[in-house]
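Below is one structure, written out as C-alpha coordinates, with a few remarks after it.
A single protein chain has been omitted from the complex, and every remaining protein chain is retained in its original position.
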Amino acid sequence: MEVCVMCLAVPVQVARIQGSTGWVRTAAGEVRVDLTLVPQVRVGDWVLVHAGFALQVLDEEEARRSLEEWRRAVEHL
Amino acid sequence: MEGVVSLAHGDGGLATRELLREVFLKYLDDPALRRLEDSARVDFPGPCLVLTTDAFVVSPLFFPGGDIGCLSVYGTVNDLCCLGADPLFLTASFVLEEGLRLADLERIVASMAQATRRVGVRLVAGDTKVVPRGMADGLYVTTSGVGHIPPGTDLRPERISPGDRILVSGTIGDHGVAVLAARHRLLEGEATLASDCGPVHRLAGAARRFAPGLKVMRDPTRGGLATVLKELAEAGRCDLLVEEEALPTDPAAAAVAELLGLDLLYLASEGKLVAVAAPEAADAILQAWRQLPEGQRASCVGEVREGSGRVLLKTALGGTRELHLVTGEPLPRIC
Partner (left out) sequence: MPSNIFEAFSDPQLGRRLLAHLRELVGDEPMLMMEVCGTHTVAVSRAGLRSLIRPLELRSGPGCPVCVTDDSDLAAVVRLAKTERVTVATYGDMLRVPSSAGSLAEARAAGADVRVVYSALEGLKLAQQRREREVVLVAVGFETTAPGAALAARRAVERGVSNFSMVSLHKLIPPALQALLSPGRAALRGLLLPGHVSTVIGSRAFEFLSREFALPAAVAGFEPLDILGALITLVRAAKAGHPAVYNCYRRAVRPQGNPRARALLEEVFRPAPARWRGLGVVPDSGLVLREEYSAVDAARRFGIVPEESMPAPGCRCGEVLLGRIIPPECPLFGNGCTPGAPRGPCMVSSEGSCQAYYRYERGGELVGRRG
(Lines give C-alpha, C1' and ligand atoms only; values in the text may rest on other atoms or scores of the structure.)
Protein backbone atom coordinates (compact mmCIF):
# COMPACT_ATOMS: atom_id res chain seq x y z
CA MET A 1 0.00 0.00 0.00
CA GLU A 2 2.77 2.43 -0.85
CA VAL A 3 1.41 5.87 -1.32
CA CYS A 4 0.69 7.20 -4.76
CA VAL A 5 0.38 10.89 -5.33
CA MET A 6 -0.27 10.79 -9.04
CA CYS A 7 -3.26 13.04 -9.27
CA LEU A 8 -4.13 13.54 -5.66
CA ALA A 9 -4.41 17.17 -4.76
CA VAL A 10 -6.07 18.73 -1.75
CA PRO A 11 -7.32 22.25 -1.04
CA VAL A 12 -5.40 23.98 1.75
CA GLN A 13 -5.09 27.57 2.92
CA VAL A 14 -1.86 29.55 2.64
CA ALA A 15 -0.65 30.77 6.03
CA ARG A 16 2.78 32.21 5.23
CA ILE A 17 4.79 33.10 2.17
CA GLN A 18 8.53 33.55 1.88
CA GLY A 19 9.63 34.09 -1.68
CA SER A 20 8.48 31.10 -3.67
CA THR A 21 8.02 28.93 -0.60
CA GLY A 22 4.78 28.82 1.29
CA TRP A 23 3.36 27.15 4.34
CA VAL A 24 -0.17 25.89 4.18
CA ARG A 25 -2.36 25.20 7.14
CA THR A 26 -3.82 21.75 7.54
CA ALA A 27 -5.73 20.34 10.48
CA ALA A 28 -2.45 18.65 11.41
CA GLY A 29 -0.18 21.66 11.32
CA GLU A 30 1.76 23.54 8.68
CA VAL A 31 3.10 21.88 5.58
CA ARG A 32 5.72 23.48 3.36
CA VAL A 33 4.79 23.79 -0.31
CA ASP A 34 6.45 25.23 -3.36
CA LEU A 35 4.58 28.23 -4.77
CA THR A 36 6.57 28.67 -7.98
CA LEU A 37 3.60 27.67 -10.12
CA VAL A 38 1.21 30.18 -8.53
CA PRO A 39 3.07 33.51 -8.46
CA GLN A 40 -0.18 35.42 -7.95
CA VAL A 41 -0.95 33.70 -4.63
CA ARG A 42 -1.51 35.68 -1.44
CA VAL A 43 -1.75 34.74 2.22
CA GLY A 44 -5.26 33.55 2.94
CA ASP A 45 -5.78 32.12 -0.53
CA TRP A 46 -6.78 28.50 -0.90
CA VAL A 47 -4.58 26.44 -3.18
CA LEU A 48 -4.59 22.96 -4.63
CA VAL A 49 -1.48 21.08 -3.47
CA HIS A 50 -0.01 18.13 -5.34
CA ALA A 51 3.27 16.37 -4.54
CA GLY A 52 4.65 19.34 -2.65
CA PHE A 53 3.52 21.97 -5.16
CA ALA A 54 0.66 24.42 -5.25
CA LEU A 55 -0.90 23.80 -8.66
CA GLN A 56 -3.57 26.45 -8.74
CA VAL A 57 -5.25 29.09 -6.63
CA LEU A 58 -8.80 28.02 -5.95
CA ASP A 59 -11.70 30.30 -6.79
CA GLU A 60 -14.08 30.42 -3.83
CA GLU A 61 -16.74 32.24 -5.82
CA GLU A 62 -16.79 29.53 -8.47
CA ALA A 63 -16.96 26.94 -5.70
CA ARG A 64 -20.04 28.64 -4.32
CA ARG A 65 -21.60 28.83 -7.78
CA SER A 66 -21.05 25.14 -8.47
CA LEU A 67 -22.66 24.17 -5.18
CA GLU A 68 -25.59 26.51 -5.85
CA GLU A 69 -26.09 25.02 -9.30
CA TRP A 70 -26.15 21.50 -7.91
CA ARG A 71 -28.44 22.40 -5.04
CA ARG A 72 -30.91 23.92 -7.50
CA ALA A 73 -30.72 20.82 -9.69
CA VAL A 74 -31.99 18.64 -6.86
CA GLU A 75 -34.54 21.00 -5.36
CA HIS A 76 -37.39 19.07 -6.95
CA LEU A 77 -36.51 15.85 -5.20
CA MET B 1 24.62 10.76 28.74
CA GLU B 2 27.42 11.37 26.27
CA GLY B 3 28.89 9.07 23.70
CA VAL B 4 27.58 6.26 21.60
CA VAL B 5 26.98 2.55 21.80
CA SER B 6 30.11 0.63 20.86
CA LEU B 7 30.65 -3.00 19.99
CA ALA B 8 32.36 -3.38 23.35
CA HIS B 9 29.03 -2.75 25.05
CA GLY B 10 27.96 -6.11 23.71
CA ASP B 11 30.91 -8.01 25.20
CA GLY B 12 28.80 -9.67 27.88
CA GLY B 13 31.37 -8.61 30.43
CA LEU B 14 32.40 -5.36 32.03
CA ALA B 15 31.25 -3.00 29.33
CA THR B 16 27.84 -4.63 29.11
CA ARG B 17 27.45 -4.49 32.88
CA GLU B 18 28.37 -0.82 32.81
CA LEU B 19 25.78 -0.12 30.13
CA LEU B 20 23.13 -2.02 32.06
CA ARG B 21 23.88 -0.23 35.31
CA GLU B 22 24.23 3.27 33.88
CA VAL B 23 21.38 3.24 31.40
CA PHE B 24 18.92 0.40 31.86
CA LEU B 25 18.83 -0.02 35.62
CA LYS B 26 18.85 3.73 36.10
CA TYR B 27 15.24 3.73 34.92
CA LEU B 28 14.00 0.14 34.94
CA ASP B 29 13.90 -0.36 38.63
CA ASP B 30 12.65 -3.89 39.29
CA PRO B 31 14.01 -6.21 42.02
CA ALA B 32 14.11 -9.20 39.69
CA LEU B 33 15.81 -7.20 36.95
CA ARG B 34 18.38 -5.75 39.34
CA ARG B 35 19.74 -9.22 39.99
CA LEU B 36 21.02 -9.19 36.41
CA GLU B 37 20.52 -12.92 36.12
CA ASP B 38 19.59 -14.70 32.92
CA SER B 39 16.07 -15.52 34.14
CA ALA B 40 13.57 -14.04 36.57
CA ARG B 41 11.57 -15.94 39.15
CA VAL B 42 8.17 -14.42 39.87
CA ASP B 43 5.01 -15.32 41.76
CA PHE B 44 1.98 -16.04 39.64
CA PRO B 45 -1.63 -15.66 40.82
CA GLY B 46 -3.18 -18.83 39.40
CA PRO B 47 -3.84 -21.02 36.38
CA CYS B 48 -4.44 -19.57 32.95
CA LEU B 49 -1.49 -17.73 31.62
CA VAL B 50 -1.51 -15.48 28.59
CA LEU B 51 1.73 -15.06 26.63
CA THR B 52 2.63 -12.75 23.79
CA THR B 53 5.66 -11.39 22.01
CA ASP B 54 6.32 -8.60 19.53
CA ALA B 55 9.28 -7.08 17.79
CA PHE B 56 9.43 -3.31 17.35
CA VAL B 57 11.27 -1.85 14.39
CA VAL B 58 9.52 1.49 14.05
CA SER B 59 11.28 4.25 12.15
CA PRO B 60 11.84 6.99 13.17
CA LEU B 61 12.66 5.99 16.76
CA PHE B 62 11.02 9.13 18.12
CA PHE B 63 7.74 10.38 16.70
CA PRO B 64 5.07 12.80 17.90
CA GLY B 65 3.13 11.06 20.65
CA GLY B 66 5.70 8.39 21.47
CA ASP B 67 8.84 6.46 20.73
CA ILE B 68 9.99 2.89 20.20
CA GLY B 69 10.38 2.47 23.97
CA CYS B 70 6.86 3.15 25.14
CA LEU B 71 5.50 1.56 21.97
CA SER B 72 7.28 -1.69 22.83
CA VAL B 73 5.66 -1.71 26.27
CA TYR B 74 2.15 -0.70 25.25
CA GLY B 75 2.11 -2.89 22.18
CA THR B 76 2.73 -6.04 24.19
CA VAL B 77 0.60 -5.01 27.16
CA ASN B 78 -2.29 -4.28 24.84
CA ASP B 79 -2.09 -7.71 23.25
CA LEU B 80 -2.46 -9.24 26.71
CA CYS B 81 -5.37 -6.98 27.59
CA CYS B 82 -7.28 -7.93 24.47
CA LEU B 83 -7.61 -11.49 25.68
CA GLY B 84 -9.01 -10.25 28.96
CA ALA B 85 -5.78 -10.71 30.87
CA ASP B 86 -4.24 -8.59 33.59
CA PRO B 87 -0.77 -7.75 32.25
CA LEU B 88 1.82 -8.77 34.88
CA PHE B 89 5.34 -9.25 33.55
CA LEU B 90 7.41 -8.15 30.59
CA THR B 91 10.80 -9.09 29.23
CA ALA B 92 12.70 -6.90 26.79
CA SER B 93 15.49 -7.76 24.42
CA PHE B 94 17.46 -5.04 22.66
CA VAL B 95 19.53 -5.17 19.52
CA LEU B 96 21.59 -1.98 19.51
CA GLU B 97 23.44 -0.60 16.55
CA GLU B 98 27.01 0.45 17.11
CA GLY B 99 26.94 4.25 16.98
CA LEU B 100 23.52 4.71 18.55
CA ARG B 101 23.71 7.78 20.72
CA LEU B 102 23.59 6.87 24.40
CA ALA B 103 21.44 9.93 25.03
CA ASP B 104 18.84 8.48 22.66
CA LEU B 105 19.08 5.06 24.31
CA GLU B 106 18.51 6.71 27.69
CA ARG B 107 15.44 8.53 26.46
CA ILE B 108 14.02 5.30 25.10
CA VAL B 109 14.69 3.32 28.27
CA ALA B 110 13.28 6.09 30.44
CA SER B 111 10.18 6.11 28.28
CA MET B 112 9.81 2.34 28.68
CA ALA B 113 10.14 2.61 32.42
CA GLN B 114 7.50 5.28 32.57
CA ALA B 115 5.19 3.17 30.44
CA THR B 116 5.58 0.16 32.72
CA ARG B 117 4.73 2.29 35.74
CA ARG B 118 1.68 3.71 34.03
CA VAL B 119 0.32 0.24 33.44
CA GLY B 120 1.60 -1.33 36.64
CA VAL B 121 3.49 -4.09 34.83
CA ARG B 122 6.91 -5.38 35.92
CA LEU B 123 9.80 -5.60 33.46
CA VAL B 124 11.71 -8.47 35.01
CA ALA B 125 14.21 -9.79 32.50
CA GLY B 126 16.13 -8.42 29.58
CA ASP B 127 18.93 -8.88 27.12
CA THR B 128 21.12 -6.58 25.07
CA LYS B 129 23.20 -7.29 22.03
CA VAL B 130 25.24 -4.91 19.94
CA VAL B 131 25.68 -5.27 16.18
CA PRO B 132 28.07 -3.40 13.90
CA ARG B 133 27.11 -0.11 12.34
CA GLY B 134 24.61 -0.55 9.54
CA MET B 135 23.26 -3.89 10.81
CA ALA B 136 20.33 -2.45 12.74
CA ASP B 137 18.75 0.92 12.19
CA GLY B 138 19.41 2.49 15.60
CA LEU B 139 17.85 -0.24 17.62
CA TYR B 140 15.26 -2.98 17.56
CA VAL B 141 13.34 -4.07 20.67
CA THR B 142 11.45 -7.26 21.27
CA THR B 143 9.18 -7.49 24.26
CA SER B 144 7.38 -10.54 25.55
CA GLY B 145 4.55 -10.33 28.01
CA VAL B 146 2.80 -12.58 30.45
CA GLY B 147 -0.63 -11.97 31.90
CA HIS B 148 -3.21 -13.70 34.02
CA ILE B 149 -6.75 -14.38 32.90
CA PRO B 150 -9.38 -14.65 35.63
CA PRO B 151 -11.16 -18.02 35.48
CA GLY B 152 -14.32 -17.98 33.39
CA THR B 153 -13.06 -15.38 30.94
CA ASP B 154 -14.06 -16.43 27.44
CA LEU B 155 -13.28 -13.87 24.79
CA ARG B 156 -12.94 -15.17 21.25
CA PRO B 157 -14.37 -14.41 17.78
CA GLU B 158 -16.33 -17.68 17.64
CA ARG B 159 -18.70 -16.21 20.21
CA ILE B 160 -19.74 -13.39 17.87
CA SER B 161 -23.38 -13.64 16.79
CA PRO B 162 -25.75 -11.71 14.49
CA GLY B 163 -27.10 -8.62 16.17
CA ASP B 164 -23.91 -7.93 18.11
CA ARG B 165 -22.51 -4.41 17.87
CA ILE B 166 -19.04 -3.38 16.73
CA LEU B 167 -17.38 -0.78 18.96
CA VAL B 168 -14.18 1.22 18.64
CA SER B 169 -12.76 3.11 21.57
CA GLY B 170 -11.69 6.15 19.55
CA THR B 171 -10.22 7.62 16.38
CA ILE B 172 -8.63 5.24 13.88
CA GLY B 173 -5.33 5.30 12.05
CA ASP B 174 -3.62 7.98 14.12
CA HIS B 175 -0.40 6.09 14.79
CA GLY B 176 0.22 5.04 11.21
CA VAL B 177 -0.28 8.52 9.83
CA ALA B 178 1.80 10.16 12.56
CA VAL B 179 4.77 7.87 11.96
CA LEU B 180 4.64 8.37 8.18
CA ALA B 181 4.36 12.12 8.53
CA ALA B 182 7.35 12.11 10.89
CA ARG B 183 9.40 9.89 8.60
CA HIS B 184 8.86 12.15 5.61
CA ARG B 185 9.12 15.28 7.75
CA LEU B 186 5.86 16.49 6.34
CA LEU B 187 4.82 18.87 9.07
CA GLU B 188 6.66 21.88 10.39
CA GLY B 189 6.27 23.94 13.50
CA GLU B 190 3.47 23.17 15.92
CA ALA B 191 1.92 19.95 14.72
CA THR B 192 -1.34 18.66 16.16
CA LEU B 193 -0.88 15.22 14.67
CA ALA B 194 0.32 12.61 17.14
CA SER B 195 0.42 8.88 17.52
CA ASP B 196 -2.14 7.49 19.93
CA CYS B 197 0.53 5.24 21.42
CA GLY B 198 -0.85 4.24 24.81
CA PRO B 199 -2.16 1.44 27.03
CA VAL B 200 -5.68 0.03 26.68
CA HIS B 201 -5.74 -1.71 30.07
CA ARG B 202 -8.39 0.61 31.50
CA LEU B 203 -10.56 0.33 28.40
CA ALA B 204 -10.24 -3.46 28.49
CA GLY B 205 -10.95 -3.55 32.19
CA ALA B 206 -14.07 -1.43 31.74
CA ALA B 207 -15.35 -3.65 28.94
CA ARG B 208 -14.68 -6.87 30.88
CA ARG B 209 -17.17 -5.79 33.51
CA PHE B 210 -19.87 -6.50 30.96
CA ALA B 211 -18.99 -10.09 30.11
CA PRO B 212 -20.71 -12.33 29.00
CA GLY B 213 -22.24 -9.70 26.68
CA LEU B 214 -18.68 -8.85 25.64
CA LYS B 215 -17.60 -11.39 23.00
CA VAL B 216 -14.14 -10.41 21.85
CA MET B 217 -11.61 -7.55 21.89
CA ARG B 218 -8.77 -6.66 19.58
CA ASP B 219 -6.38 -3.76 19.13
CA PRO B 220 -6.22 -2.47 15.54
CA THR B 221 -2.47 -2.21 15.01
CA ARG B 222 -0.67 -3.13 11.82
CA GLY B 223 -3.24 -3.28 9.03
CA GLY B 224 -5.70 -1.09 10.87
CA LEU B 225 -9.36 -1.53 11.72
CA ALA B 226 -10.23 -3.11 8.39
CA THR B 227 -7.75 -5.93 8.91
CA VAL B 228 -8.89 -6.65 12.46
CA LEU B 229 -12.52 -6.73 11.38
CA LYS B 230 -11.68 -9.08 8.53
CA GLU B 231 -9.94 -11.46 10.95
CA LEU B 232 -12.91 -11.36 13.31
CA ALA B 233 -15.42 -11.91 10.50
CA GLU B 234 -13.54 -14.93 9.18
CA ALA B 235 -12.91 -16.50 12.57
CA GLY B 236 -16.45 -15.72 13.66
CA ARG B 237 -17.92 -16.95 10.35
CA CYS B 238 -20.28 -14.03 10.01
CA ASP B 239 -20.46 -10.73 8.11
CA LEU B 240 -19.61 -7.42 9.72
CA LEU B 241 -21.39 -4.33 8.41
CA VAL B 242 -19.68 -1.02 9.09
CA GLU B 243 -21.01 2.49 8.50
CA GLU B 244 -18.45 4.80 6.97
CA GLU B 245 -20.08 7.86 8.52
CA ALA B 246 -19.88 6.35 12.01
CA LEU B 247 -16.11 5.86 11.96
CA PRO B 248 -14.43 8.25 14.42
CA THR B 249 -11.47 10.05 12.87
CA ASP B 250 -9.17 12.77 14.06
CA PRO B 251 -9.23 15.83 11.76
CA ALA B 252 -5.43 16.12 11.84
CA ALA B 253 -4.96 12.46 10.90
CA ALA B 254 -7.64 12.71 8.22
CA ALA B 255 -5.99 15.78 6.71
CA VAL B 256 -2.57 14.14 6.48
CA ALA B 257 -4.06 10.86 5.24
CA GLU B 258 -5.73 12.81 2.46
CA LEU B 259 -2.52 14.63 1.63
CA LEU B 260 -0.62 11.35 1.40
CA GLY B 261 -3.38 9.41 -0.32
CA LEU B 262 -3.81 6.95 2.57
CA ASP B 263 -6.84 5.15 3.94
CA LEU B 264 -7.30 5.46 7.71
CA LEU B 265 -9.17 2.15 7.74
CA TYR B 266 -5.92 0.35 7.00
CA LEU B 267 -3.59 2.36 9.21
CA ALA B 268 -2.39 1.35 12.64
CA SER B 269 -3.69 2.57 15.96
CA GLU B 270 -1.58 1.88 19.03
CA GLY B 271 -3.88 2.79 21.87
CA LYS B 272 -7.37 1.79 20.76
CA LEU B 273 -9.66 -1.17 21.26
CA VAL B 274 -12.20 -2.82 19.03
CA ALA B 275 -14.88 -4.79 20.84
CA VAL B 276 -17.83 -6.86 19.68
CA ALA B 277 -20.66 -7.12 22.20
CA ALA B 278 -24.35 -7.92 22.49
CA PRO B 279 -26.52 -4.76 22.25
CA GLU B 280 -27.12 -4.03 25.97
CA ALA B 281 -23.55 -4.79 26.90
CA ALA B 282 -22.44 -2.62 23.97
CA ASP B 283 -24.35 0.41 25.28
CA ALA B 284 -22.91 -0.05 28.74
CA ILE B 285 -19.37 -0.48 27.42
CA LEU B 286 -19.61 2.68 25.31
CA GLN B 287 -20.82 4.61 28.31
CA ALA B 288 -18.00 3.31 30.47
CA TRP B 289 -15.40 4.04 27.78
CA ARG B 290 -16.58 7.60 27.29
CA GLN B 291 -15.87 8.28 30.97
CA LEU B 292 -12.17 7.66 30.33
CA PRO B 293 -10.01 10.33 28.65
CA GLU B 294 -8.71 7.71 26.20
CA GLY B 295 -12.29 6.74 25.28
CA GLN B 296 -13.86 10.13 24.57
CA ARG B 297 -14.54 9.33 20.91
CA ALA B 298 -15.74 5.77 21.55
CA SER B 299 -18.38 4.86 18.99
CA CYS B 300 -20.53 2.08 17.68
CA VAL B 301 -19.47 1.67 14.07
CA GLY B 302 -21.55 -1.24 12.90
CA GLU B 303 -23.10 -4.58 13.57
CA VAL B 304 -22.79 -8.30 12.98
CA ARG B 305 -24.92 -10.09 10.44
CA GLU B 306 -25.35 -13.67 9.29
CA GLY B 307 -22.68 -14.35 6.72
CA SER B 308 -19.50 -15.96 5.65
CA GLY B 309 -16.61 -13.78 6.76
CA ARG B 310 -17.06 -10.59 4.75
CA VAL B 311 -16.62 -7.06 5.99
CA LEU B 312 -18.97 -4.65 4.27
CA LEU B 313 -18.69 -0.89 4.32
CA LYS B 314 -21.75 1.24 3.75
CA THR B 315 -20.39 4.40 2.14
CA ALA B 316 -21.62 7.89 2.83
CA LEU B 317 -23.37 7.90 -0.54
CA GLY B 318 -25.34 4.80 0.31
CA GLY B 319 -23.35 2.29 -1.67
CA THR B 320 -21.85 -0.80 -0.15
CA ARG B 321 -18.47 -2.20 -0.85
CA GLU B 322 -16.52 -5.05 0.61
CA LEU B 323 -13.36 -4.43 2.63
CA HIS B 324 -10.63 -6.91 1.82
CA LEU B 325 -7.31 -7.69 3.44
CA VAL B 326 -4.73 -5.36 2.04
CA THR B 327 -2.26 -7.16 -0.15
CA GLY B 328 1.13 -6.22 -1.37
CA GLU B 329 3.81 -4.29 0.39
CA PRO B 330 2.48 -2.90 3.64
CA LEU B 331 3.70 0.46 4.81
CA PRO B 332 7.09 -0.35 6.24
CA ARG B 333 8.27 0.15 9.80
CA ILE B 334 5.17 1.55 11.34
CA CYS B 335 5.40 -0.56 14.54
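Here the chain labels run A and B in written order, and each chain numbers its own residues starting at 1.
By our rule, contacts are C-beta pairs under 8 Å (C-beta built on N, C-alpha and C of every residue); 3 or more make two chains touch, one makes a residue touch a chain.
What you see is a predicted model, and the numbers here were worked out from it, not measured in a lab.
Q: I'm checking contacts with the chain that's been left out. Which of B:A136, B:I149 or B:L241 qualifies?
A: From the options B:A136, B:I149 or B:L241, the contact with the absent chain belongs to B:L241.
Q: Touching the absent chain: which residues on chain A qualify?
A: Here the touching residues of chain A are 1-9, 11, 13, 34, 36-39, 46, 48, 50-53, 55-56, 58-60, 62-67, 69-71, 73-74, 77.
Q: If you put the missing chain back, which residues of chain B would it touch?
A: 184, 241, 245, 260-261, 310, 312-322, 324, 326-329
What we mean here is this: only the chains that are shown with their structure count from here on.
Q: Distance-wise, how many Å sit between the C-alpha centres of chain A and chain B, to the nearest whole number?
A: The answer is 35 Å.
Q: Would you mind writing out the residues of chain B in touch with chain A in their complex?
A: 180-181, 186-193, 251-256, 258-263, 266, 326, 328-331
Q: Could you please specify the touching residues of chain A with respect to chain B in the complex?
A: Per the stated touch rule, the residues are 1-5, 8, 10, 23, 26-32, 49.
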